[in-house]
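Here the complex is missing one protein chain, while the rest keep their positions.
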Amino acid sequence: MANLHWLANPGRFLRIANAVLPYLGALTAALLAWGFFAGLSAPHDATQGAPAKIMYVHVPSAIMSMAIFGAMAVASAVALIWKHPLADIAAKASAVIGAGFTATTLLSGSLWGRPTWGTFWVWDARLTSELILFFIYLGYIAIWQAIEDPNRAARAAAILCLAGSVNLPIIHYSVEWWNTLHQPAGLLQGRTDSSMAVPLLTLLAGFFSFYVTMLLWRMEREVVGRKIRQLRLLRAQA
Amino acid sequence: MSPFLAVIARDVRLALRQGGGSYWTLLFFVLTVTLFPLGVGPDLALLARIGPGVLWVVALLAAMLSLDRMFQADYEDGSLELLALAPLPLELTVLAKAAAHWLTTGLPVTLLAPALGFLLAVDVTAYPILIAAMLLGTPVLSLVGSIGAALTVGVRRGGVLLSLLVIPLYVPALIFGALAVEATLDGLSPRPHLLLLGADLLVALALTPWAAAAALRLNLE
Amino acid sequence: MSPFLAVIARDVRLALRQGGGSYWTLLFFVLTVTLFPLGVGPDLALLARIGPGVLWVVALLAAMLSLDRMFQADYEDGSLELLALAPLPLELTVLAKAAAHWLTTGLPVTLLAPALGFLLAVDVTAYPILIAAMLLGTPVLSLVGSIGAALTVGVRRGGVLLSLLVIPLYVPALIFGALAVEATLDGLSPRPHLLLLGADLLVALALTPWAAAAALRLNLE
Amino acid sequence: MPDTFAASGLACIRGERIVFEDLDFSLTSGSALLLRGPNGSGKSSLLRLCAAFLAPAAGALTWNGTPITADRDAHRARIAWAGHLDAVKPAFTVAANLAFWLGLAPGGAALAVDTALGPLGLGHLADLPAAYLSAGQKRRLNLSRLSGSRAPLWLLDEPTSSLDDASARALLAVINRHCDGGGMAIIATHQDLALDRVATLTMAAP
Partner (left out) sequence: MPDTFAASGLACIRGERIVFEDLDFSLTSGSALLLRGPNGSGKSSLLRLCAAFLAPAAGALTWNGTPITADRDAHRARIAWAGHLDAVKPAFTVAANLAFWLGLAPGGAALAVDTALGPLGLGHLADLPAAYLSAGQKRRLNLSRLSGSRAPLWLLDEPTSSLDDASARALLAVINRHCDGGGMAIIATHQDLALDRVATLTMAAP
């Protein structure tokens, strides 16, 4: 009976997560506070002026939006191959956070686009590919909701996630085939001035830490929620 | 007849018999394309410019519209269980069904494309590339669509969900397909786009049968 | 709750639960509209010109994609027999089902049309007329579609002929709808087109429930 | 005064072939009619004639002497139907499925949802999604509509198929109670159903 109960292992997870969460929360708050303070107090970009401050939200969330999908793909593969019960919970819990970062990227980019390009939206390759990423996130969330049984939903979502991840580099590199207005990558190649790069990297760490905090919190809720659901179903059967 | 061919033949025959499934698709294709001159106005230069893109978008929608035919009926009448137990590996069954889907949607749409391109005043010089691109791209639509169809097979009438899952996966084929034709019209070489389309097709051929078969298995539980 | 409202409520709830909440339907519209810039290219001036036509095509698609939801599932699981025996006249049941279909397809596309128009850079001055035309035109799609859905429910024989019957019935709504918006954009009065759309809606309201109910009875034999 | 539902000289054509001809029966309030016969002998077709889904090729069905085609609305209100198919929506819970059909019933539901689930022992499954039901549970959900129905004429097509013995007995009790209350039932079946007041019509293979 004990090995029947897949929650046995997640029970241990709950204890660990509970212990770690407060510290993670504090770390996130510290990184974000310092990063935003340093970013906003740094001198304005010579050509773009104040709107360029949007960068401190835009760039880290753009990077997180893609990184999280990568993490979900890894978790999906783990869930499919090793059938680790926490892997699909992690993927599911990541999706909403990733979609949030993607939406933030789209919004902040639009707001930034108005002063720099004179329009909120253009059908440019980078922008379009980020929009498609958003749709892939939503499709992933949708399939979790469409299939009632969480075990089947998990595997269906994992298949979709892996299929979608094959698509991602294609969308991403289409920048090179389609003309684009958008900034090329430069941040991580050391072409950015350190007065901007340091706060940016700090914020990136802060966003990442925020992701991990939210992830653990959401996974906890999911584990508990499933337990409650199972108890309710058991009662319905009795 | 080999089991693989038998499955293709059965699905094609079903598509042709049942309520004219594939005629619906073709009619839809023609109707939607002819709607553009009505909606956009008779400006031929404008139509010529949007023509290749419109043909691609509508071909994509036509393929998507008929996707739920691929597994849903077999799931609901119990045939899918028997197909899953047949000696033909489920991956090959998926491939056969995707082939049947392409034969009844992608292929006719490709053959019809020049006629509709004519309606939209697309330059005749682009037709060979249009057809080549469609021959490479429309199988991708059927193959990639099979994943979406397999994932949503237990969800009754999951049409909207299906399109939500499948459209993002269709984007590369759509972009390269449309770009190939545009490049030709602009006097550039369509070769890189066609090569990318071909690569897309190879990846789809190699991966989608596995993904779709896995999705089907989980829906047979 | 009156039986008429009960049928509407049930169908809406089914549409929301099965394979897609209402927000997925909204997403479907956004996704489909997104396909056009991907196919046609990013030129905003060009997109603005084809925008109204594209929006109408999407509305048509939304209606068509979900038409088979109207009766087919109820036919296949035996619910249609019970509905036909219920005290609510079958004509009203059809009307209720068309209403539920409109609430889950036509209405959301209408409400979203301005946002989608924004993505396509359609001129803001056209939005009021766009919404008015869609409010008049999309119910026609659901009503007329109900005939097609009823005729093809379970019938394997004359599918082609039947769809040929329905598609011409769709075209007027689409033409007048697109023309109303175009007229506004060209600085002309959209009134005649809107009046024609209204007349189309009245005719559809008066006639389609009878036709669809008769078609359903035929299929219950 | 008891009602009478009768057929005289009934003939049925389906798929261009004659299924049966010259069929007569008469049924009065308080009794049930079992339709027996080999596969394809026309039991289901006869039920569809009785519900006026199908029109007879010859002969007529009458209610107290009046042809049922004279007032279709009145005839519809007389019927409770349970066919081969279970009319169950997997997306709804058991209770929601039943509530919809009871809400549509002629003259309002005779029973509340909870009460209607009782006779066939589905009470404990009320809040389960119907997608989770086994074949027999689905059938019982469909049949639960009947105990909440006021319709005098029940038309049942192989109602006991997929039912376990206990549920089959419970169903027979429901039908007996309906007949005791002055109802009638026509039941196509391949099994021997031990009902209280019952006549059997055996149909021949075509």
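By letter and in written order, the chains are A, B, C and D; residue numbering begins at 1 in each of them.
What we mean here is this: a residue touches a chain if its C-beta (ideal position, glycine included) is under 8 Å from a C-beta of that chain, and two chains touch if they have at least 3 such contacts.
This is a predicted model, so every value here is computed, not measured.
Asker: Would you indicate which residue among B:L82, B:A115 or B:L195 is in contact with the undisplayed chain?
Answerer: For the chain that is not drawn, the touching residue is B:L82.
Asker: Consider the whole complex, including the chain that is not shown, and state which of D:I68, D:L146 or D:L163 touches that chain.
Answerer: Residue touching the chain left out of view: D:L163.
Asker: Considering the whole complex rather than only what is displayed, give the residues of chain D touching the chain that is not shown.
Answerer: Touching the chain left out of view, chain D contributes residues 14-15, 37-40, 44, 84, 129, 131-137, 140, 157-158, 161-168, 190-191.
Asker: Residues of chain A in contact with the chain that isn't shown?
Answerer: Residues of chain A in contact with the hidden chain: 1, 3-4, 148-151, 229-230, 233-234, 237.
Asker: For chain B, which residues touch the unseen chain?
Answerer: Residues of chain B in touch with the missing chain: 1, 3, 6-7, 10, 13-14, 17-18, 76-79, 81-89, 217, 220-221.
We adopt the following convention: only the chains that are shown with their structure count from here on.
Asker: Using mean CA coordinates as chain centres, what's the gap between chain A and chain B in Å?
Answerer: Result: the chain centres lie 31 Å from each other.
Asker: How far is the middle of chain B from the middle of chain D, if each middle is the mean of its Cα atoms, in Å?
Answerer: 45
Asker: Which positions in chain C are in touch with at least two other chains?
Answerer: Those would be 18-20, 24, 27, 31, 34, 38, 41, 76.
Asker: Which residues does chain D have that touch at least 2 chains other than itself?
Answerer: 91
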